[in-house]
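The other protein chains are all here in position, but one chain of the complex has been omitted.
Chain nomenclature is as follows: A and B, assigned in order of appearance, with residue numbering initiated at 1 for each chain independently.
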Amino acid sequence: MTSLYDEVQTPTEGVPTRRITVVVNGEKRTVDVEPRLLLAHLLRQGLQLTGTHVGCDTTSCGACTVLYDGRPVKSCTMLAVQADGHEVETVEGMASASELHPVQEGFKQEHGLQCGYCTPGMMLTSKALLERNPNPTEDEVRWALSGNLCRCTGYQNIVKSVLWAAEKMRAQQGEDA
Amino acid sequence: MYPSRFAYEAPTSIDEAIALLDAGGGEAKVLSGGQSLIPMLKLRFASPATIVDINNIPDLDYHRVDAEGNLHIGALCRHVDLEQSTTLGDTHPTLAAAAELVADPIVRSRGTFVGSVCHADPQGDWAATMVAQGGYIVAQGPNGRREIDIREFVLGPFVTALAYNEMAVEAVIPGAKGTPRGSYLKLERRVGDFATASVAVSLDMDGDVVRRAGCALAGVGGRTIDANDAISCLEGKTLTDDSIDQASDAVAAVAEPRTDHRGSDAYKRHIVQTFVKRILTNLARSEQKAA
Partner (left out) sequence: MALDELKIGGMGASRRRVEDNRFIRGKGKYIDDVVLPGMLHMEIVRSTIAHGRIKSIDTSAAWEVPGVRLVMTGETMAARNLAWMPTLSYDTQAVMATDKVRFQGQEVAAVIADDPYIAKDACSKIVVEYEQLPAIVNPEQAQDPEMPLIRDDKVNQTSNKVFDWEIGDKEATDRAFAEADVVSSLELHYPRSHPSPLEPCGSIADFDRSTGKLTVYMTTQAPHIIRAAVAMVAELPEHQIRIISPDLGGGFGNKVPVYPGYVISILASILTERPVKWIEDKTGNLISTGFGRDVYLKGEMALRKDGKILGMRMHTTSDHGAFFADAQPTKFKIGLMHSTFACYDLPAAHLTSEGYYTNKAPGGVAYRCSFRVTEAMFFQERMIHAAANDLGMDQAEFRRVNLVKDDMFPYRTAFGFLTDSGQYAKCLDLGLEAIGYSTFKQEQEEARKRGKLLGIGISTMTEPLGAGNSREYDIIGIKMFDSAELRVHMTGKAILRTGAKTQGQGHETTWAQIVAHELGIPADDIVVEEGDTDTAPFGMGTYASRSTPVAGAAVAMVSRKIRAKARKIAAHLLEVSEEDIEWELGRFYVRGNEERGVTIQDCALAAYSNVPDGLEPGLENNAYYDPPNLTWPFAAYICKVEVDPVTGVWDVLKFVAVDDCGVRINPMVVEGQIMGGLTEAYAMANMQYITFDEEGNCIGANYIDYLLPTAWETPGFELHEVVTPCPHHPIGAKGIGECATVGGPAAFVNAVMNAIEHTGVRNVDMPLMPNRIYEAVKTGNDISGMPPVKAG
C-alpha cells in the first residue's frame, strides 16, 4: 500500500514508510509515506487537498505548482518525504477565513480562468511573484508565468488578473503603511 | 507518472552522504534539485535502489566570488539564486545571461547548478557556460576531495567522471583577469523547450583587446561541444567585423549537429555561427559605447 490512497487499508507487507511532518497551509500534518510518493499525491490523495492538479508527466505544465517555503515548485517533481520539516502552501490556503486573496479576486474580476484546471498553479506562482515584485510590468508577469501552461484563456486575461491584484495589494500596503 | 520503489536516505552531512553512496555500490543516486532525476524516476527511465537526498546538508546553498575573482557555486545553489543575483552580471556575464534561460521559472526555483552539470545532458546550459569559461568540479569521496577539470568532467551523454561513491560539492568558475564580457544565446521554440542550438561565449578583455576567448555549444552534438580552440583565434585581437567573422566560422565548423525535427544539421550549424556573431557584435558595440 503506497500511502494514503483512501479506503483500502491493507498495508503491503514489508514496504518501509517514513514518518514526516509537513506544515500545510499553516497546519502541521504528520503522515507515514513511502519514499516514492510524489508531493502532489500526498496533497491530493493523502490530505484530500484536491485543488492542486496534475496535468502532464514531464514536469512541463505547472498545473501542480504549490509554494514550498514560499517558492513556487512543481509538486509532481518533488517527493513527499522531501517536504518533511518544510512549509507548503496550496490554493486552499490562499484565502483567509473571511476573505479571498487579492490574486484570487483578480482572477475572478478579470476573467483569468475558464476551465479552472491551471488556475491554482497560476495563482500561486502569481502570488509568489507579487511578494517579490509588487509592481511588475506585463513582460515581467508573462516571464514569471512562463512555467505554467494554459489551454483556455490565451493568457491575456491572466496577465490582467495579476496586474489587478498587484494594484489592489499595493493599495492595501499603502493603507497599512 | 509513478516511480518504482526505492530506499530513501536524507543525510545531514557530506560525509554521511558519501558513506551512503559508497555502501550503495553504484545503485545509489544523489538527489539535489530533482528536476532532472525525478522526471526520470516517474517515467521509469531510472530505477536506483537508493536515493540519497542531499537537501538537508547545511551550508551548500551558497554562491560567492573569492578574493581572486573565482566564482564558487555550492551543490545546493538553485538556478533562481543565480538568476536573481545582482552581481553575477558584473563578474560572470556568460553565466548571468544563461541563468534566466534554464528550463522555466518554476523549475529554476528548485533545480541546482551543480546538479545540472552532473546530469550531463548534451542540451545542458550550465555545462556549456562552464566549458566556455573553464573551471572545475570539486568532488568528494571516501578518500577525500579532488578537483575535476570541467573538460574532463563530462564523458558522454549523461555520463560524468564522478565515481559511484563521489559527490560533487562545488563548482568553481574562474574570474576574468581583465574585464569579463560574455553572453549566452539559446534558440528554443518556446520557454522550457530543449535548445535547437545554444552558444556560450566568454571573453576576458584587456581594454579592447581580447586576452582570452572561450566558447562552448549545447544541443549541437552528443555532448557539450568544446569550442575553446576554435574561438581562440580572437585572442590578442580587437573585435572587428573580420575577427568576428573568423571566430564565428571557426566555431560553427566544430559543431556536430544532427538533423532532427528541430532542424537540419546545416541549419543548426548556421544558428551557431549566427549566435557567435551576434554575441560578439553586441559586445563590440557596447565596448564602443563604453569608450
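Quick note on the criterion: a contact is a pair of C-beta atoms (placed from the backbone, for glycine too) under 8 Å apart; a residue touches a chain by one contact, two chains touch by 3 or more.
In this text, all values refer to a predicted model and were calculated from it rather than measured experimentally.
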{"item": "From A:Leu39, A:Val81 or A:Leu149, residue that would touch the chain that is not displayed", "value": "A:Leu149"}
{"item": "Chain A residues that touch the omitted chain in the full complex", "value": "1-3, 5-8, 10, 12-13, 34, 36-37, 44, 49-58, 60-61, 63, 90-92, 94-95, 100, 104, 107-109, 111, 113-120, 123, 141-143, 145-159"}
{"item": "Absent chain, residues of chain B that touch it", "value": "1-5, 44, 104, 187, 189-194, 196, 259-264, 267, 270-271, 274"}
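One rule holds for everything that comes next: only the chains that are shown with their structure count from here on.
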{"item": "Centre distance in Å when chain A and chain B are each reduced to the mean of their C-alpha atoms", "value": "29"}
{"item": "Residue ranges of chain A in contact with chain B within the complex", "value": "15-16, 18, 34-36, 38, 54, 57-60, 62, 65, 68, 71-74, 76-79, 81-82, 84, 125, 143-148"}
{"item": "Interfacial residue positions of chain B with respect to chain A in the complex", "value": "1-8, 10, 31, 34-35, 38-39, 41-43, 51, 53, 55, 80, 100, 103-107, 109-110, 191-192"}
